[in-house]
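Showing chain A:
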Amino acid sequence: MSDARQRILRRIAHALERRWPVELPGDPWRQAEDAAAPTRFVQNATQNGVEALSFDSPQAAARWLAEWAAEFSSAAVSPHVPPWLQPQLPQRPPAEAELGVSRALAAVADTGSVLLSSSEGRRLQLLPPVHLVWVDEAEVVQHLGEALEALQENPPSALALHSGPSKSADIGQIMVQGVHGPGRLVVALVRGLDAAPKATRGKARGKTTRATPSSGLDWNAVRRLQGRTLATKTGKAFEVLRVTDNTVVIRVGSSEKSYTLRRKTLEKAAALARGGAVIQGPSDFKKKVADEAPAYAWAILRELGAI
Partner candidate 1 sequence: MRVAFFVTCLADQFFAEAAADAVRLLRSLDIEVVFPRGQTCCGQPAYNAGHWDAARKMALHTQQVFEGYDYVVLPSGSCTTMVRAYTPGLFAGDKPHYTAALDLAERTYELSEFLVKVLNVEDLGDGLRGLKVAYHHGCHVSRELGIKSEPVGLLEAAGAEIVPWQADNECCGFGGVFSVKNVPVSLAMADHKLDTLPEVDVLTSADGACLMHMGGHAKKRGLDIKVRHLASLLWEARNG
Partner candidate 2 sequence: MAKGYKAAAREMLASQPEVRASVTKATLHFHANRERAYGEVDAESWRDWAATVKRHLLSRLDHYLLLAEEKLSGNGVEVHWAENAADAQQILSRLVKRHDVKKVVKGKSMLSEELEVNSLLQRLGVEVFETDLGEYIIQLAEEPPSHIVGPAIHKSLDDIRALFAKRLGTARDASPEELAAAARRVLREAFLSADMGISGGNFVVAESGTLVLVENEGNIRLTTSAPRVHVALVGIEKLLPRTRDLEVFLQLLARAATGQKLGIFTSLISGPRRPDESDGPEVMHVIFVDNGRSSVLADDEMQEALSCIRCGACLNACPVYRQTGGHAYGQVYSGPIGIVLTPGLKDPALAAELGYACSLCTACADVCPVRIPLPKQILAWRRRAAESGAGGPLEKWLFDGYANIVSKPRFYRMSAKMLRAFKGLTSAPWLPVIGAWASGHGGLEPSPKSFHQIWEEELANE
């Protein structure tokens, strides 16, 4: 086909021979920045049909999430979402999950869009009927060009702008939501998204969690629990659904209810035990370590012989 290529290029060159090149114009008009970028983003995104929210802190966001996520029974979560913003839900492949959770690279105020990278997985952005996208408030820019420029050096293989719920008016001009992509797009702006909530601050930031050697908790041993069914002290069965770098996700019985245990919490308990503390049971765990699904955390640590 290089013949075709040659012929096409030759014909174009021939057509252009007699013409003067037209100059590229200067910078185009831009919309007025009549409010801060996050404010304008929320306004415009809302107009697009996005459920847009803002949170002052990751704690506030996590609190909201715990409640909000309760209406779902499973999720596909991007590895770019920090542990404290992951819903405590059983993980499912995107095609089966009820909720997809993303971490945006940026958001654009002019258009009410979030920018998503293929590196977190394309399907989780598209297949679940509801899509929750976390954005750091500092990563909201006024104009699309600014966001694209920032990514120009090293763009992901597929960069996607999502500006609202999937929709179509192809059936008799009547708007239908959720045709192929998510029918609900929830975008949550979080101030200081990457800062771990206070309880564990300092121990970990974002994905760069360093193992804490002194804790004595072998995380690989924890990983091996994935898929196992364990029981609490009172005999309640639960399944270890997934172990990530920073979390353990469990599902309780057949109730579809799930919890995410944070690595930091488990490590804290292990470190205490190593230091000689005795953690007798869930209520003791709650008192000495943290009030985070103590029954299950205690059972896991017990299983590993870490307490």
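What we mean here is this: contacts are C-beta pairs under 8 Å (C-beta built on N, C-alpha and C of every residue); 3 or more make two chains touch, one makes a residue touch a chain; residues count from 1.
The candidates were selected such that all candidates are chains of the complex that A comes from, given by their letters.
Every value quoted in this text rests on a predicted model; they were computed, and no experiment measured them.
**Student:** In this complex, work out which of 1 or 2 touches chain A.
**Tutor:** 2
**Student:** Quick check on the complex: what are the chain A residues that touch candidate 2?
**Tutor:** Going through chain A, the ones touching candidate 2 are 1-2, 4-5, 7-9, 11-16, 19-25, 28-31, 44, 47-48, 95, 110-113, 118-119, 121-123, 125-127, 143-145, 148-149, 152, 155-174, 176, 178-182.
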